[in-house]
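Of the protein chains in this complex, all but one are displayed in their positions.
By written order: A and B. Residues from 1 in each chain.
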Amino acid sequence: MSESTNGKVSLATVWLDGCSGCHMSFLDMDERLLEIAEHVNLVYSPLVDVKEFPEMVDVTLIEGAVSSTDDLAKIQKVRAHTRLLVSLGDCAVTANVPAMRNPFGTEAVYHRAYFENAQLNQQIPNEIIPALLPESRPVHEIVHVDVFVPGCPPHRDAIHYVLTELVAGRTPQVEKYTRFGK
Amino acid sequence: MREKLAEIKAIEEDAKAQYTHTVNVCTAAGCLSSGAAQVKEALGKEVERSGLERWCQVKGVGCLGLCTAGPLVEVESQSAMYGHVTVEDTPAIVGGLNTKPVERLRVPTGTPFFLRQNRIVLENSGRIDPERIEEYIAAGGYSGLVTALTEMTPAQVIDEVTASGLRGRGGGGYPTGLKWTTVAKAPGPDKYVICNADEGDPGAFMDRSVLESDPHRVIEGMILAGYAVGASQGYVYVRAEYPLAIEHLKKAISQARRMGLLGRSVAETTFGFNIDIRLGAGAFVCGEETALIASIEGKRGQPRPRPPYPAEYGLWGKPTLINNVESFANIPPIIRNGGEWYASLGTEKSKGTKVFALAGAITNTGIIEVPMGTSLQEIVYEIGGGVPGGGRCKAVQTGGPSGGCIPDAYLDNPVDYDSLRSLGSIMGSGGMIVMDDSSCMVDVAKYFMEFCMTESCGKCVPCRVGTVQMYRLLDKISTGRATLEDLALLENLCDMVQNTSLCGLGQTAPNPVVSTLRYFRDEYIAHIEEKRCPAGVCKIHSSVAQTDSPSYAVAEVAQ
Partner (left out) sequence: MNRGQVRIVTLKIDGKDVGARENETILEVARENGFDIPTLCHMEGLSDIGACRLCLVEVKGSNKLLTACVTTVQEGMEVTTHSPRLDSYRRMTVEMLFSERNHVCAVCVSNGHCDLQNLAVDVGLTHITVPYLYPKVSIDASHERFVLDHNRCVLCTRCVRVCDEIEGAHTWDLMGRGVKTRVITDLAEAWGDSESCTSCGKCVQVCPTGALFEKGKSVAEMTKRRTFLPYLTSMRNGDE
């Protein structure tokens, strides 16, 4: 594992189409976060105030499926600037709940969200909110993924295990710690 | 019974001798579809109009072979075969009976297509009226059966079949004699004989042709099998899409019954045998023997794991002999002429002849029968007349969706079970599709995979889901959206589906992909890396070619 400034591993976390539960589970490591912080620099994340994805990151955790044009652009940029990409949680690994819309098509989804369930201003937004892709897909169907951590969400112990293994330069064997669903 | 057959034969020959001319009109499905029925009717009227009915008979016969020139009409006395005959041509044909054949309609019969064939299964096809048992008897039919029942023990019948070296014509190539022995040795009073006429390979129509043209031959073969293995009930499982074959078969069975050749006492002996017809509802998988048995039993047509094989545990749990139409059709001549005679034909390991249905980019589309060991070269270029317009034969597809594509470089190989297998294809039931340079091999593989995907019964996971996944990958390749990783995944899936599927359908479903990858890998690569279809068949998305992105989603968004 190549090391970034001050001898630490640079870590990014990215939030695509997911419920943020994986990030919550990450935070759930509580005091063990401090232990991890000794080895890791968190360089980009919804949890920190950095706007631009850095030039090169050692490890990036991806939460969420690839569902919108924005997600697609983001994941391709992240992949290009990341050494080790980790699909964190079922949405990233299987597309999970976001993919439940896939059999119905985007039309039906828009209609349900912006007409059936909207009292005012019934229209499909075409600005600010990125357009949906025809289907929500798992991250590895779009870009190469190096490590898979299933779970909804993955337990904090699983995340802790994966990070400590990666920091130590080992490939984590996650089967013992987590699985699809719970 | 022997005297009765001889008497019928004499009457038939006398009747025929009364006519100076016999005009044979092919009324098998191929010619019927191009208007043979109307031609036959018009010929009959024309003969009447010309006052020739005492000298000329117009007869419907089975398949004359050269389907591409249908409707076919043959005038025996003039050794003239006419092709593409229309109702308007009939006065000329009848008018020419006492003078000269009509040259403009003639199909040359001195060509390799007719001369290079060796017709054993098809010996009566196009010669006799398939709807009259008398004509089959006059051609020597049922004499083998009478001989076997009166002079041979069941074991001797099996010995002849074993000596003939006949192997299953349905595709597997299992030695027929061995199969019969196994069923004969199986204990128990109740056994069954099943004729598999669920011919389902795209481009294959051999069995249909045999059933339409000479149904009694199959019935005689089945009765002989029943006698040999100790069964008293037979079933013909024929697909409902073959209405004419079914009609001829039904008629033939009732004629044989009336003649005393089927029933409680076959040919006045103590041996009893009956045949019933069961119609398939159009599922390809019901050609698989265990699925076929389930279907006859009234269950969902799904295969089950073997062993136990049907020879031991078949229909209603009883020992059951299943052979295909062509296998049974070979039996009467084997019994009539002896197994040794049959074994003198063909190659060392593949004896006898094989019927093939030629289709695709070939001049002489139709049914042929050649000795085993004939080279593909000879079949395609000489008998088949080559690619229309003199083009190059790129590959020959044999064995239908379970087979593979053999490229032109290997066409000098002999056609037999083992050599086709070594080339990555199979004999199959005898469908032969010729492809020229206008065929894209990825597209061909995709076509067959789509067939297997829709025909998978859905019982086992690898075939049910694997064929869909493979089809989607082939579709991705053919539309220029695939990567080399997708190709690697496709090859993995091929291996997995071949080795883990429950029945032959799944185990062989990847064959068209594997064989085209073996010989035409460059075409796959061209689709993937250059986003180009060398044959110009596949439609590559222009957006894909421009953005050159491997991503699935990008391609979708770009639409």
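For this structure, a couple of remarks:
Operating definition for what follows: contacts are C-beta pairs under 8 Å (C-beta built on N, C-alpha and C of every residue); 3 or more make two chains touch, one makes a residue touch a chain.
From a predicted model like this one, the values you see are computed outputs, not experimental measurements.
When the whole complex is considered, the residue among B:Arg2, B:Arg106, B:Arg264 or B:Arg300 that touches the unshown chain is B:Arg300.
The hidden chain makes contact, of the residues A:Leu72, A:Ala99 or A:Leu163, with A:Ala99. For chain B, the list of residues touching the undisplayed chain reads 283, 300, 304-305, 307, 453-462, 464-469, 472, 489, 492-493, 496, 499-502, 552.
Residue positions on chain A in contact with the hidden chain: 87, 90, 93-97, 99-100, 102-104, 135, 137-138, 140-141, 145, 148-150, 152, 174-175, 179-182, in rising order.
Methods note: only the chains that are shown with their structure count from here on.
A separation of 57 Å divides the Cα centre of chain A from that of chain B.
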